[in-house]
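Sharing a structure, written as structure tokens. Questions coming.
For this view, one protein chain was removed and the others were kept in their places.
For clarity, chains are labelled A and B in written order, and residue numbers in each chain start from 1.
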Amino acid sequence: MAYEYHRSGSLEEALVLAAGDDSALIAGGTDLLVALRKRKRPAPRHMVSIRSLPELAEVSEQAGSLHIGAGVPMADVLANTVVREHLPALTAALAVIGSRQIRNVATLGGNLCNASPAADSAPPLLVYEATLELAGSSGRREIAISDFFLGPGRTVLRPGEIMTAIRVPLPGAGAQSAFLRRSRVAMDLATASLAAAYTARDGKLINLRLAAGAVAPTPLRLRRTEAFLEGKPVAEETLAEAAEIARSEVAPISDLRGSEWYRRELIGVFLSRALRPRSTRMKGSA
Amino acid sequence: MKTLLRFQLNGREVAFEAPPHARLLDVLRDIAGLTGTKEGCGEGECGACTVLVDGRALNSCLFPALEADGRSVVTVEGLASREGGLSELQQAFVDEGGAQCGFCTPGMVMSAAALLAENHSPSDDEIREALVGNLCRCTGYTQIIASIRAAGERIGKAATQ
Partner (left out) sequence: MSEEHFIGVETARPDAPDKVSGRTQYVHDIAVPGMLWGAIRFSDHAHARIKHVDTSAAERLPGVKAVITAYNTPEVRIGFLRDNFALKRDKVRQYRDEIAAVAASDPDTAREAASLIRVEYEPLPGVFSPEEALVEGAVLVHETDARGRPRADNVVPVRFAHHSGDIEAGKRASKFIVEGEYTVPLIQQSCLGTAGCIASFDARGNLTLIAKTQIPFLVQRDFNKALEALGLEGRNVRVVVPALGGGFGTGLDTHAYEYIAMLLAWRTGQPVKILYNREEEFAYLSPRQSATSRIRQGCDENGKLTFREIEVVQDNGAYTSWGATFPSVMLVPATSLYRVSNISFESKIVYTNNTYCQAMRGYGNPEITWPIESSIDELAEQAGMDPYEMRLLNCNQPGETTPMGLKITTCGLKECLDRTAEKLDWGTNRGKGKGVSRGFGMASVINVAGGGKIYRSDGSGIILKLDDYGNVNVSYGGVEMGQGLHSALILTVAEAFGVKPDQVVINQTDTATCPWDVGTHASRGAFMACNAAVMAARKLRQRLFEWAEEIYPQQVEESLTKARKHNPEFREPEFDWRAAASRDRFELADGILRVQGAPDRPELQVELGRLLRAIHFRKQGGGTTFAEEAFYEPPTDLPDWERGYGNMSATYAFGTQGVEVYVDEETGEVRIVRLVAAHDVGRVLNPQTLRGQIYGALAQGVGYALYEEVHTDKGRVLNPGFTDYKLPTACEMNFPIHIELIETNDPEGPFGAKGVGEPGLVPTAPAIANAIYDAVGVRIRDLPITPEKVLRALKHQRAGSPVR
């Protein structure tokens, strides 16, 4: 593990360092350092720290969106009053990621860039249709979060590219959202999770978005299920049919956290629970 | 190739040389000689290595030592007065039976210190939530929770007097 450690002072500096050969970016580092110690990935020659870069540290409301710096620790995102008030699914997800010790250090950007299929912040951000701001040595670009993940540990980030912010459109009046999750014990990765956002109008689901975690190689929008439910009134038979579609739409694996079968079952249950009128209130876990 | 690192450790300015891959835990235990902070897993699951950095509880096993530069670090050794008097929180752990084998205790105490700094009267569920990253195999947590509840009451009482 013989690497050089660079604490960059500005985004520009970080971009230059990150563009060098055999370098890795480290923000909170809670996933990366464990992976290196367990030799699950090779050590880079240069570790480029972007912890508390001022450009990545801000949370602000801009034109109906919340701009969350990618380097903001999850504890701070969780404590943000705008997040708590307008983004209940994200709030619920952040509250169950790791422990306080982890959330005090691990960043929202890191949770996404690590690209774990079980990253709990991803399903809420998928249903809120967040936009990710990326910066590279050749310039800046934006990308919809639904286009970000490629596979376990793989994203569209180019070598040396840094995620700088997550922009979340704030839902309008009447919009509802929820996040449901189950894990073996409280301190655990998700066995499965589901986020839902929608508006209920005349008993019908409008502008429904669904996303699931830990049930496919990447966090996943459930577009077929959404399409089936869009504009339909919430009835038990409809939910049962939708749950069936959702179960077929996900592609889980069996591992120590749960079998493929059980994960599909959970997705169906979460779907009903998220959309049933009496349980549409924000809920932290299943 | 080591880097000089300066930070405040339990209220005193310190300087150490540390290699780039050193964890804050390694500097505290192996260089500063403060062995109260324990390594229980090395992967942020057990919380035995919990310390406060700029007032926030974190796993020192996941924190690069070089990132401590310029910050304030408090370990379990920094809670008691120099003469060895225990803090209210530590005394509550003694009185309520919050320590058994004691290996998780420093981390438990530090997580509790961070919680009580922001909330003097946490509910039992708030205490549990704050301890989710601290494993204990001896106590079943019951008397740890009682210790933290008692400490909160004492600190709250002292603050209102």
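Please note the rule applied: contacts are C-beta pairs under 8 Å (C-beta built on N, C-alpha and C of every residue); 3 or more make two chains touch, one makes a residue touch a chain.
Note that the structure is predicted; figures quoted are calculated from it, not measured.
Asker: With touch as defined up top, name the shown chains that contact the chain not shown.
Answerer: Touch partners of the hidden chain, whole complex considered, are A, B.
Asker: Of B:53, B:66, B:109 or B:155, which sits in contact with the chain we cannot see?
Answerer: B:109
Asker: Per the definition of touch given earlier, which of B:5, B:18, B:52 or B:145 contacts the omitted chain?
Answerer: B:145
Asker: In terms of residues, what is the contact footprint of the unshown chain on chain B?
Answerer: 29, 34-43, 45-46, 48, 75-77, 79-80, 84, 86, 90-91, 93-106, 109, 124-125, 127-129, 131-132, 134-145
Asker: Which positions on chain A touch the chain that was left off?
Answerer: 38, 182, 184-189, 256-259, 261-262, 265-266, 269, 272-273, 286
Basically, only the chains that are shown with their structure count from here on.
Asker: When the centre of a chain is set as the mean of its C-alpha atoms, what distance in Å lies between chain A and chain B?
Answerer: Centres of chain A and chain B (C-alpha means) sit 29 Å apart.
Asker: Using the touch rule from the top, collect the residues of chain B that touch chain A in their complex.
Answerer: Answer in residue numbers: 1, 3, 20-21, 23, 42-45, 47, 50, 56-59, 62-64, 66-67, 69, 111, 114-115, 129-130, 132-134.
Asker: Considering the complex alone, what residue numbers of chain A touch chain B?
Answerer: 1-5, 7, 26, 29-30, 33-34, 37-38, 43, 47, 49, 51, 75, 98-102, 104-105, 186-187
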